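Missing here is one protein chain; the remaining ones are kept as they sit in the complex.
Here the chain labels run A, B, C and D in written order, and each chain numbers its own residues starting at 1.
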Amino acid sequence: MSSDLIFTFGGIGLCGLGLFGFIYHRHLLRRLIAFNLFGNGTFLILVGFAQQGQGNSDPVPQALVLTGIVVAVAATALALVLIRRWFQLKQATELPEDSQS
Amino acid sequence: MTLIYGTTLLILLGSLLVGVIRVLRGPRLADRLLAAQLFGTTGVALLLILAELQQLPAARDTALVLALLAMLAAVAFVSRVWQTGTEREETK
Amino acid sequence: MSLLEWLQGGLLISGALMFLVGSIGLVRFPDTFTRIHALTKADNLGLGLIVLGLIPASFSLSITLKLLLIWLLVMLASALSGHLVAWEARAQQVPLRQPGETENPEGTHE
Amino acid sequence: MNEMIDWLLLLGLGAVAITSLMSQSIFRAVVFFILLGLLLSLVWIRLDAPDIALAEAVIGAGITGILLLDTLGQLKKTGKLTTEPSPSRARLGLALLASLTLVGLLIWAVLHQPQPAIALHQQVADALPESGVDHPITAVLLNFRSYDTLLEIGVLVLAVLVGLTLQSKDAPPDSLPGLPNPLLHACLTLLIPAMLLTAAYLLWAGADRPGGAFQAGAMLAAAFILLHLSGTRLSPRRSEFLMKAGLVMGFGVFLAVAVSTLIGGRPFLTYPDGSAGMLILLIELALTLSIGLILLSLFTVAHTPAQLPGKRRQDEQ
């Protein structure tokens, strides 16, 4: 098995774990970590799967992943800003259960 | 030579796994942080060997970056986490 | 294999073993201060041996300099973080322990 | 041997990911997450993607880890952490179902991969001489797909903008003092120049080797954050306009270069003949500074103490 295929499977595992954690947890930081796992898994699949198909190193998905990483960092940082604010206001690290009021 | 590089890599990866025990056990935040510190250095060593093994000089730049950032976590931890609060929850 | 390669191999493997010893020390040593000791040994010596073992692989001046720079930086960083952790641990009166004395996992020592 | 290394890495990746997700203590989770960043940068080297390895090292082990740690410190400072409610059975079931379905679908999809009809890397290699740089990834990021990069910088600017929006105007600056440790300050006089030099090196390397604006900017941000933690403030408050100008400079320069050719009658985001390399360097330089400042601001911005939830009506009309 090539590295590309092995780490494509690694990416799939990370995606599964990330999705699990994102739904399972309620703590906002834990969910954010889970989101980042999901994101990293997606990036691994993006590069690994493409290189597996092409048979050699491909700069396009690598560039896409760099863009994706920047976007993910921006989103993570924004989420942290909101979480801190939320904690300052409510002293809580999770959102209330769905309020339908 | 490839065999030697490979063996070195495997030993280093093994030592990473051993270090994980300390992060799991704790008991103090500081102990976990020390383990993380060791991971950083091990990562540097791994990258340097991978650079040679895969003939990828850029891996050395990654090692350089990692070496520079190695103490960032320690500084942030000491100034932000430890100084500011108790760690009682962590000792369980 | 040439003599140089034997030497290289010896340096690399012993460097890696140094890391392993450091990790084991980190797990086995009884308190924070002694663990710092284990950590810094592995950092400085282990990486140093590996860097020495890698230099003959290229024989290029720029790569050698970069490798040495990385080693230097890691030593600096580990010295600094070891010092900071010890400094803070002392300020918080983290207790010293003898080998074999187990840490109370329930956290009463805090 | 190679395959064994990969499998061992994969094993480590899985173990670390699971622990960072399920660990009881949130601090442990964050440490494992930082460790995951480290392993991932090794994985990217194995995947022949040194640019991403570099970015992952600066981001995963550096910026994101620091941001998470710092937020954790903030949460602890404000009092005892509320006990986490344990997730319900229904949640566990739903999570398991969703993630197992996803994994099953993905494995099925990966095992049935068709032969791709287009080989884009070939086209990149063919067009590389006209791109103004020698490194294919920089060519893709700043020439072939520069539109994506422009929008991506927009996303970064937007994140910091939202942070600034949430910050109240008269809040006092970061209240935590720097560390009064003499050795730290002595080391910093050595480390900070080294970090700045490395940032410059990464920026310059981007033209023909792995590296580039984002990696350099993140390195710069790490240096800024280190300074901030040790007590030296690059105070944004002293000159708010300058700080804001610094934040949008990279985006502004990028946009201005793109528009200048548009006004000259050429398509948007083209570079005039022969000057592509120079303009790309100019854009990257501005981007590096801005990214450094943006990441620093995202670190400092949320440190202001709580602004009491004001009367909502006041905002209206």
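We take it that a residue touches a chain if its C-beta (ideal position, glycine included) is under 8 Å from a C-beta of that chain, and two chains touch if they have at least 3 such contacts.
By our rule, contacts and distances are computed from a predicted model.
The chain that is not shown carries the UniProt protein name "NADH dehydrogenase (Quinone)", picked from "Amino acid/amide ABC transporter membrane protein 1, HAAT family", "NADH dehydrogenase (Quinone)", "Multiple resistance and pH regulation protein F" or "Sarcosine oxidase subunit beta". One chain is not displayed; in the complete assembly it touches the shown chains A, D.
Only one of D:41, D:74, D:146 or D:198 touches the absent chain when the whole complex is considered: D:146. Contact with the chain not shown here comes from a single listed residue; of D:96, D:127 or D:282, that residue is D:127. Although one chain is not drawn, its touching partners on subunit A can still be listed: residues 15, 19, 22, 28, 31, 35, 38-39, 42, 45-46, 49-50, 52-54, 60-61, 64, 67-68, 71, 74-75, 78-79, 82-83, 85-86, 89-90, 95-96, 98-101.
Seen across the whole complex, the unshown chain contacts subunit D at 105-106, 108-114, 116-120, 123-124, 127, 143-148, 150-152, 154-155, 157-159, 161-162, 164-166, 168-169, 241, 244-245, 247-248, 251-252, 255, 258-259, 262-263, 265-271, 307, 309-310, 312-317.
Operating definition for what follows: only the chains that are shown with their structure count from here on.
No other two chains have as many C-beta pairs in contact as A-D. Centroids of subunit B and subunit D (each the mean of its C-alpha atoms) stand 20 Å apart.
With centres taken as mean Cα positions, subunit D sits 29 Å from subunit C. Within subunit B, the positions touching two or more other chains are listed as 16, 33, 35, 40, 57, 64, 68, 71, 73, 75, 78, 83, 86-87, 92.
Taken residue by residue, subunit D touches two or more other chains at 2, 46, 48, 51, 72, 74, 81, 179, 184, 187, 191, 194, whereas all remaining positions touch fewer.
Interface residues of subunit C facing subunit D in the complex, by the touch rule stated above, are 73, 76-77, 79-80, 83-84, 87. For subunit A in complex with subunit D, the residues that touch the partner chain are 1, 3-10, 12-27, 29-30, 32-34, 36-37, 40, 43-45, 47-54, 56-60, 62-67, 69-71, 73-78, 80-85, 87-89, 91-94.
Subunit D meets subunit A in the complex at residues 2-3, 6-7, 10, 13-14, 17-18, 20-22, 26, 29-30, 33, 36, 40, 43-44, 46-49, 51-52, 55-56, 59, 63-64, 67-68, 71-72, 74-75, 78-79, 81-82, 84-85, 87, 91-92, 94-96, 98-100, 102-103, 106-107, 110, 113-116, 119-121, 124, 136-137, 139-141, 145, 148-149, 152-153, 155-156, 158-160, 162-163, 166, 212, 214, 295, 298, 301-302, 305-306, 309.
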